[in-house]
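Only one protein chain is missing from this complex, and each of the others stays in its spot.
Labels A, B, C, D and E are assigned to the chains in the order they are written; within every chain, residues are numbered from 1.
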Amino acid sequence: MSERTAICPGSYDPVTNGHLDIIGRTSRVFDRVIVAVVGQGIRKSTTMFTADERRDFLVDATGGLANVEIEIFTNLLVDFARERRATAIVKGLRAISDFEYELEMNQLNRKLAPELESVYFFASPDYSFLRSTGVKEMATFGGDVSDLVPAPVAEALHRRARR
Amino acid sequence: MSERTAICPGSYDPVTNGHLDIIGRTSRVFDRVIVAVVGQGIRKSTTMFTADERRDFLVDATGGLANVEIEIFTNLLVDFARERRATAIVKGLRAISDFEYELEMNQLNRKLAPELESVYFFASPDYSFLRSTGVKEMATFGGDVSDLVPAPVAEALHRRARR
Amino acid sequence: MSERTAICPGSYDPVTNGHLDIIGRTSRVFDRVIVAVVGQGIRKSTTMFTADERRDFLVDATGGLANVEIEIFTNLLVDFARERRATAIVKGLRAISDFEYELEMNQLNRKLAPELESVYFFASPDYSFLRSTGVKEMATFGGDVSDLVPAPVAEALHRRARR
Amino acid sequence: MSERTAICPGSYDPVTNGHLDIIGRTSRVFDRVIVAVVGQGIRKSTTMFTADERRDFLVDATGGLANVEIEIFTNLLVDFARERRATAIVKGLRAISDFEYELEMNQLNRKLAPELESVYFFASPDYSFLRSTGVKEMATFGGDVSDLVPAPVAEALHRRARR
Amino acid sequence: MSERTAICPGSYDPVTNGHLDIIGRTSRVFDRVIVAVVGQGIRKSTTMFTADERRDFLVDATGGLANVEIEIFTNLLVDFARERRATAIVKGLRAISDFEYELEMNQLNRKLAPELESVYFFASPDYSFLRSTGVKEMATFGGDVSDLVPAPVAEALHRRARR
Partner (left out) sequence: MSERTAICPGSYDPVTNGHLDIIGRTSRVFDRVIVAVVGQGIRKSTTMFTADERRDFLVDATGGLANVEIEIFTNLLVDFARERRATAIVKGLRAISDFEYELEMNQLNRKLAPELESVYFFASPDYSFLRSTGVKEMATFGGDVSDLVPAPVAEALHRRARR
C-alpha cells in the first residue's frame, strides 16, 4: 500500500460549507488531501478575496482535519498534481452544468496527463444549491449567510457589504 | 494508512471494455477492488447471461489485475459494502442520464448508510457510447462487437445471435 | 375571488413522503386540492397496488388536510380537470428527466386544453431522490423504507416482500 | 378563502412577449400579481434600461390586466415577498439551464424563508427561445424584433441601435 | 456535384406530423431521401402496427414529395445506409434525452462506419412534444389525435382504441 494523495482544486472565493463537506469526505477516502487554491490567474481582478485570504480561510476552517493541507498554485493544475505525486484530482458535482464543465476539464486533463485520475463526489443535498457567487450576492444584499459559510468568512463578507 | 477497498457494482450483462476501463482505473486509485455482480433480483428474467456466467467473464477479463476480486451479491448494495468494510462505492458516469440516475441512487444510499462514500469516474471518451444493451442489440443484428467487449464475451454473443 | 382548485395527478403506487410534501404545499397555495389517482390504464398489470388500495393509502395519509380530496380517474387527465373545474394541474419536479417528461406532457395538454394551466413545484431536497419504483425495489431486498413512506404503506410493502 | 398573491420577479431588461405570457397566466391562477423589477443591484451597470424605464414598459404592457401591479424592489427577494405577504414566487422555465438555476435559487430561498413557496410555469413553445439578451443583440444588428417585444420596447431598442 | 442521399431511419409506429416535418425538411436539403422503417427486430412484439402498415402510412403521407422513398430495413442501419450509398443519416432532435441517446448511437455508428455522416435537425417547436408513444396512449383514452398524425393514422388508431 502506497500513500494515496488527493488534490481538491478550486478558487474558494470564499470557501463555503459545501466545499468543506467535499474536503472532509475526501479526507476519509484518501490518506492525504491537498486543497489547491487557484492563485493569480489570467482573469486577474475577478476574485473578491486575495489568494492569501482565501487560503487563510481554508487553513482556519480545516484545522481539525489532520491529513489536510492548503496550498496556493499558479501553474497548470495537472503540473501541480504531478509535482505533488497526486493519485487523483477530486471535484464535487452539484448539478448538470457542473457535470458538463467537469467532463470537459476531465477530457482536457486526460489529454495533458493520461496517468492522472480524476474522481468525483456528489454534493450533499444540503449543499447542492451553494455556490460562492450566490453567497457573495446574498451578503451584498444584507442576507444572513452564517449557515452557509464558516464564521470568519461570514464576518468578512458582512464587513465588505457594509462598505 | 488503512487498506482502501472500493466496490464496483453492476449487472455486467455482459462486461464491456467500458466496464473494464473503470475497473482498471479504480484498481490504480484504491488498494483493493471488489467487482460486485448483481445476482438474482426482483426482475428475474431480464439478464441475457446468468450471474455465474457474468462473473466468469469478469474473472477472465480482469485476470491481470492483482488487487481485483469478483463477487456475486444478492442483498442491498449498502449492506454488501458494509460486510466487505468498503471505503467507497465506485461508479462510472457516461452521460447526463447516468448522472441523474446515480445522483438519485447516491442520495438513497446516503440515507441508508451515511458513513459509506460513493465516488465517480467519468467514462473515457472512447467508451462513453458503450452500454451492454447496445452491444447485445448489435450482436443480434450480426454486427461486429469484437472492439467493444472481451473476446470470450464477443464469442458468446455471436453464438447466441446465431440461434 | 373565486375558489382555486388544483389537481395533483399521479399513479401513487404507492404514495411516498415526497408526494405528501407536494400535496401539502399545494394545499397551502390553492383553496382546494384534488389528488387524482390514475385508475385502470392501458398498461393494465404494471401497478403493485390496485387503484382502490392506492387511494386508501392517500386518504389515510392526507387525513389532516381539510382542503384535500382523493379521487380515482380513468379518463384523459385534461377531461377530468375540466369536469372538476380545476384552475391548474400541479406536478412536482425532481430532476432534469422529470423536467423533460413534464414539458412534453405540458405541451400535449396545452394542445388539448389551452385554457388549463399547469404549475410545478420543485421537490424538497430531502425527497428529490425518492421514486415509488425505488421504494418498491428497496422493500423487495428487505431494506427499511419507514423513513420514505407513511407507516401503513411501509407495512404493506414489507408484507408483500415476505411472500 | 384568503387572497392569493403571486410575485413575478425579474430584471425585465426589457420585458418580452415571453414575460408577458407568464404574467398573464399567473394573473389567471392567482388573485393578485406583483411584478417585481430588480432595481439597482451589485452589478450596477449591466442593464440596458434603468429600473424606472423597465417598470414603465411593464406598466404599459400589462395595462389590460386588472389584478397586476408593477414594483421595483432593491432588497432580497424573499424579504420583499414577505413584506407583500405573498403566497408564492412565480417563475417561468424555458430550458434545462433555467431549471438548474431556478432549482438552486429555490433551495437557497427555502433556506432563507421556508414558509414561502415558489411555483413554476413552463414557457409557451412560442416563447421558449426568447431571452432579453437575445432580443437586445438582434436589435443591435438591425434585426426586426417587433414580434418579440411590445411595440414601445421595440421602438426604444431600435432608437438605441441607431446611435 | 454528386447526388446527395439522406436516410431517415425510425420505427414510425405510427408516423406523426413531427416525423413528416423532419422528412419534408430533409427533402429540401438533400437530393434524395430514403425513409427507412425498422422491420422485425429483436423486441418482436412491441410495435402496434406491422412493418407493412407503418410503411404504407408513410407512403400515403409523403405522396406529395417527389424525392422521398419509403423502405423497410431489417439489417444494421449502417449496413443499410452503405448499400444505398447514403451521404448521411438524418435524425430529428426534440429534447435533451433525444440528444443523449442520439449521441450514443452516433458514436457507435462512427465506430462501425467512420465514413458515414449523421446530421440532425431540431424538431419544430410545434412538434417537440410529439412522440408516437404519447399519441398511442391518447388515442387509447379516447383523446382526439387528428392534429397530431395524418388522417388515415388517426382513423386506424381510433379503430384500435374502440376494440
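The definition used in the following text is that a residue touches a chain if its C-beta (ideal position, glycine included) is under 8 Å from a C-beta of that chain, and two chains touch if they have at least 3 such contacts.
Because the structure is predicted, anything quoted here is derived from the model rather than measured.
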Omitted-chain contact residue, chosen from E:3, E:52, E:83 or E:155: E:3
Absent-chain contact - pick from E:15, E:61 or E:103: E:103
Sites on chain E contacted by the missing partner chain, in the whole complex: 1, 3-4, 25, 28-31, 87-88, 93, 96, 99-100, 102-103, 106-107, 110, 117-122, 124-125
Where the unshown chain meets chain B, residue by residue: 96, 125-126, 128-129
Touching residues (missing chain, whole complex) on chain D: 95-97, 128-131, 134, 137-138, 140-144, 147-148
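We adopt the following convention: only the chains that are shown with their structure count from here on.
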Comparison of C-D and D-E (more C-beta pairs in contact): C-D
Chain C and chain E, separation of their C-alpha mean positions in angstrom: 34
Interface hub residues of chain C, defined as touching at least two other chains: 96-97, 100, 103, 106-107, 125, 128-129
